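What follows is a set of notes on a single structure, which appears directly below.
Missing here: one protein chain of the complex. Every other protein chain is in place.
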Amino acid sequence: MRTTKLLAASTAAALALGVAACGSNDTSPTSGDSSSSSGGAKQGGTINGAGATFPAPVYTEWAARFKDQTGTTVNYQAIGSGGGIAQFTAGTVDFGATDAAMKPEEEKAAAKKGTPVHVPTVLGAVTVSYKVQGLDKGVKMDGKTVADIYLGKVKTWNDPAIAALNGGTKLPSTKITVCHRSDESGTTKNFTQFLADSSPEWTNGPGVDKTVKWPTGTGAKGNDGVAGCVKQTDGAVGYVEQAYALQNKFTTAAVKNKEGQFVEPTLEATAAAGVGASPPADLKFSTINAPGAKTYPISAVTFLLVYQDMCKAGQSPAQAKLTKSWLNYALGDGQKIAPELEYAALPDAIKAKAQAKVDGLQCNGQPIGGTS
Amino acid sequence: MEAGSLTEVRGGRSILERPSRWRRVDPMVRIALTGLAALILLLIAFFFVRLFVEAKPAFDRFGYAGFIFDNNWDVSKSIYGAWALVVGTVITSAIALVIGVPVAVAAALYLTELSPRRLRAPLTVTLELLAAVPSVVYGLWGIIVLAPNLRGAEQWFTDTFAFLPFVGGTVSIPNYFVAGLVLAIMIIPIVSAISREVMATVPPHDKEGALALGATRWEMIRMAVLPYSRAGITGAAMLGLGRAIGETIAVTILIGNSPSIGATVFSQGYTLAAVIANEFGEAASDPIHRAALIAAGLVLFVLTLIVNGIARVFVNRASRGERAAVPQGMAG
Partner (left out) sequence: MSASVLPAVDGRRRAKDKLARGVLLGLTVLALVPLVLIIYYLLAKGLGAWSKTFFTSDPTGRFLGDPGGIRSAIFGTIEMVALASVIAIPFGIGVALYLVEYGKKTRFANVVRYFVDVMTGVPSVVFGLFVYIVLVVSQIGGTFAAWKGAVALALLMLPVVTRSAEVVLTLVPDSLREGALALGAPRWRVITRIVLPTALPGLITGSLLAIARAAGETAPLLFSVAFVFGLQFDLSQRMNSLPLQIFNDVGQAQDRLVERAWGAALTLVLLVLLLTLLARLVQRRSRLA
């Protein structure tokens, strides 16, 4: 039958396509098995992680270089801090990532698998990015004004509230389009924390959380989504991590810090937020509105989440070993790479405490053998 | 063939007799196929029951009326009232119907009654190609090409017609209208295809009779085709509505993801399907949030069930050939 011949021909074509694509050499830089690097037996394997989009740029860069170095693939799914905590609790990933430390009820939900351990990795800056024709970078903002923008009270860029902070600069009359997150986000938590610190109306209204009831604006998924939202509309404002702002060449605001100085989000200003921070024993600390004249007030620390006893939580010993080596990389070589993407490395004291936590991770009661 | 060959004997038996081993296969095949059919029933029953069981915690906490009619979807406070989502679903689907159905029916009319015979097949195939475009591609095209380019026109419309209800204020790039517009494009193929099928069954006598009496082509359509096809077109529209209600990905990209009822037709909003796609990842370990999302899915399911049920009634009525009322002027 001619139909059968037709079918046979198309199946053959499909198979040929498959063989061809399989056989071709891909030149992607991350397909690392044949790439060079430190010799010796590679550990290989795959670990899955999910969570915050805030550190996604630096985590994916780490993952690429980690694979070159050790052959281990790290699949990091940037789905937001809320998603990271959820998947970590459900046990569907080897490690979670969040910029918002787990709340008591979240830790309780995770308790049936074990004790969550927060490992801080880097500090980043939550920029107030905007795209307004006629407005240069460095518009001065303070917590109260930004809160009023996000409350919908300040509607145009030449509003008296903004003009008061920027005496002399000509402000366009463009309408403000607010961009915020539609998913549960640690970036949101840090941003709303900053807003709440200066605006009682914000505290009593939307409040501080990974997701709030936004009075106005468009919701987008992830830091990348908010960046896309800002890019799309003239007059838009959004809160995105520094790396995203830089990559899209956004203009960012100079935000008033605790000492009254207007500081732009630079690497130094972000790092300054970590200076002098003394985290509690569980390493859950926040650097929002940190003291210091040169500090950028919306600097946030981000965490990797693992269970204290990884194997009791459901991981195989092999996976636990790989995860630990990933964490060691984050606190080791990773710290040197972070500044390349404008993330600030951890202050030495905090890094030491984090390393101690990682060293103390266990598999079925035993310390996890071997490091990276 | 010789007359006697059918009674030819092989080993003492007629070749017409089935071998005894074949006798066993028939009942087995029958049982197997009946089993498959029963399996579908079980699957769907299980489907509905499981969804309901998982959604129940949300209904227990907020009540059925509370969940559906309260306008307060607040994830951080664990309050889930889905009214804004229901309204968003209704608004976008209504826009899709209002724009999509007339266009689809017009295209169906043109293709069956007015188009040159040579163009009929190519135009029909082209129209059906609209159905081959995946939903995520509609979303991509919508948000990159359509929505930004429409903004200027939407702003002009808002400024000029600000006195109309639900018009006025700021225009957002992703909004109800553009989501509804893309939904309209997506339902055109299905509404048009079914309308065409129904129109093709109009008895030629009616059409020829009208023409013979001196009606113009349009009058013939108005008097013979449309009344006859009314039920089928309504059914087609309802099927399109069902499709629009359940559409997820294109709407998620174009609606703006704001869990409140937008003030104008050009504001951001949210729909039941979009909230499920956006929030399920974070609900993995939060039982109430997960139950709320599944409850939203259940509401969506029930809505589509009702709409499709109504559609089926209309389409069946049309295919049984029930005539619409005899139009005036034709009565003898």
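Note that the chains take the letters A and B in the order they are written out, and that residue 1 is the start of every chain.
Criterion: a contact is a pair of C-beta atoms (placed from the backbone, for glycine too) under 8 Å apart; a residue touches a chain by one contact, two chains touch by 3 or more.
Not measured: the values here are computed from a predicted model.
Write down which of B:Met199, B:Ile276 or B:Ala292 is the residue touching the left-out chain.
B:Ile276
Which of these touches the unseen chain: A:Lys153, A:Lys175, A:Lys231 or A:Lys351?
Of the listed residues, the one touching the omitted chain is A:Lys231.
Could you pull out which residues of subunit B are in touch with the chain that's been left out?
Residue positions of subunit B that touch the missing chain: 16-18, 22-23, 25-26, 29-30, 32-34, 36-41, 43-44, 47, 50-51, 54, 102-104, 106-107, 109-111, 114-115, 123, 125-127, 129-130, 132-141, 143-145, 185, 188, 192, 213-219, 221, 242, 245-249, 253, 273, 276-277, 280, 284, 293-294, 297, 300-301, 304-305, 307-308, 312, 329-330, 332.
In terms of residues, what is the contact footprint of the unshown chain on subunit A?
1-3, 6-7, 10, 14, 18, 21, 24-31, 46, 48, 50, 56-58, 60-61, 63-64, 73, 75-77, 90-92, 220-222, 224-225, 227-228, 230-231, 243-244, 247-248, 341
As a working rule, only the chains that are shown with their structure count from here on.
Measuring centre to centre with CA averages, how many angstrom lie between subunit A and subunit B?
Using C-alpha averages as centres, the distance is 39 Å.
Can you tell me which positions in subunit A touch subunit B when the two form their complex?
Residue list for subunit A touching subunit B: 79-80, 82-83, 85-87, 89-90, 92, 106, 109-110, 175, 177, 182-184, 207, 209-214, 217-221, 232-233.
Quick check: in the complex, which residue numbers of subunit B touch subunit A?
74-76, 148, 170, 172-174, 256-260, 268, 278-279, 281-286
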